[in-house]
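Every protein chain except one is present and positioned as in the full complex.
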Amino acid sequence: MEPIYTYPKTLIDVPLHYCPGCTHGIIHRLIAEIVDEMDIGKETIGIASVGCSCFNYDYFNFDMVATAHGRAPATATGVKRVHPDCLVFTYQGDGDLASIGTAEIIHAAVRGEKISVIFVNNGIYGMTGGQMAPTSLPGMKASTAPYGRKVESSGYPIKMTEMLALQDGCVYAERTKISSVGSIAKTKKAIRKSFELQSAGKGFSIIEILSTCPTNWGMEPLDSIQWMEQNMEAYYPVGVIKDLEGGGKE
Amino acid sequence: MTHKCLIAGSGGQGIMLIGKILAHSGMREGKHVMFLPSYGSEMRGGTANCSVILSDEEIDAPVIDQPTCLIAMNAPSFDKFEQKLAPKGIVIVNSSMVVRKAEREDLFIAGVPANELAREIEAERVANMIMLGTLIAATQCVTLESVMESLEELLPPHRHHLLPSNQKALEAGMKLVKKS
Partner (left out) sequence: MVEKQLIKGSEAIAEAAIRNGCKYFFGYPITPQNEIPEYMAKRLPELGGTFLQGESEIAAIYMVLGASAAGARVMTSSSSPGISLKQGGISYLSGSELPCVIVNIMRGGPGLGAIQGAQPDYWQATRGGGHGDYRLLVLAPATVQEAVDLTFEAFDLADKYRNPVMILGDGVLAQIMEPVTIPEAKAWQENHPWAVGKQHHRERNMICASYPDVEILEKVNQKLHMKYDEIRRSEVRWESFRLEDAKYVLVAYGTAARIAKAAVKTAREKGIKAGLMRPISVWPFPQQPFIDLIPQAKFFLSVELCTGQMIDDVRLATGNARPVYHFGRLGGVLPLPEEIVDRLEQLIKEES
């Protein structure tokens, strides 16, 4: 009998440390499935950043480099320049990519660095305990915004993927979400497209994935998905933002 | 024997080039040499100067307290460094740009109308070579042959057509010392 559902080869079969209802596990699995399907497990190098996903080097079964907060695009640049024929991706959260690592991510896009960026945006710092992120929505409560984010003092949520898409070196930018079987399938398709573009020697691509944080949002997992779709998605619309290979902006 | 040369002027007068040529020529002759440009705000116009040490012995300190010789391509350089020279130091002063007489009486001063001479030979850009010629004649620190060989090595091949006019300039500078 042919198995129709197996554990991905490039995902190590250990319990994940993520909270119940967290979507990192799903995204990890999608990446591993794509690596397996493209049969590039022996040529893939992941760059772990700092945030909840910082221990993902314990889960992916291929070469991994763990780097400092925000610096994954710079580290990926160093790796990719030495191994241009390997698939190199960064896996970054919103604090990492949209706050401390803003310069690194923009300049990686500007240079058209041939890397794939997986950007998981849940609008909050998870690992450090629910502090406000640059992507937190107006009014959203966080441990460092106990009265809710006030745009008068903290500004507006940053739309990183739109900004990166403006850079000529960026060939593909898409925002997806993890909320349902359908949106998970769309996310997988987007990541696969990014990996394929990189394998074909095209430029920089970013997949932003709207995600949840039931623990720090203080919600049940299902409620958090609903909240994400109703609030996050309203501010960060999902869809292809830039697709140079597919005929320009959608 | 140690020659501690200070070459000073303004940006664009070819100060660094003749400093490098001098150091290079010394190296060709098997001497210990050192070239140190002053840098900083002075890199962007204004005064430029560099130190060159040529010695039979190992060179320790890269700083020159009392230069044994000075090329002063303009008046501010002469003003700034005259008092710093070693006793009986040699000064090659560009008399096209410096009108005043030396204050010290122990110095050997060679006034060189470098700009006028340079125009006669080719153009003002060889004025630095005339001054260098006078310096090597007055100090005997390196030979004309070494300088010409260094020039040939340092100038890129597409500039080698400039070698004859540079040699003329060096010789013109040297002649002034023999006269005096």
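A few comments on the model shown:
Order of writing sets the chain letters: A and B. Residues in each chain are counted from 1.
We take it that contacts are C-beta pairs under 8 Å (C-beta built on N, C-alpha and C of every residue); 3 or more make two chains touch, one makes a residue touch a chain.
From a predicted model like this one, the values you see are computed outputs, not experimental measurements.
Of the candidate positions A:I31, A:C52 or A:V79, contact with the unshown chain belongs to A:V79. Touching the missing chain, out of B:C5, B:M34 or B:A110, is residue B:M34. Per the touch definition above, the residue from A:D63, A:E196 or A:E245 contacting the chain not shown is A:D63. Although one chain is not displayed, subunit A still touches it through residues 41-43, 45, 47-48, 54-55, 57, 61-68, 71, 74-83, 85-86, 103-104, 106-107. Although one chain is not displayed, subunit B still touches it through residues 20, 23-24, 27, 32-37, 39-40, 59-63, 65.
In this text, only the chains that are shown with their structure count from here on.
Subunit B has its Cα centroid 63 Å from the Cα centroid of subunit A.
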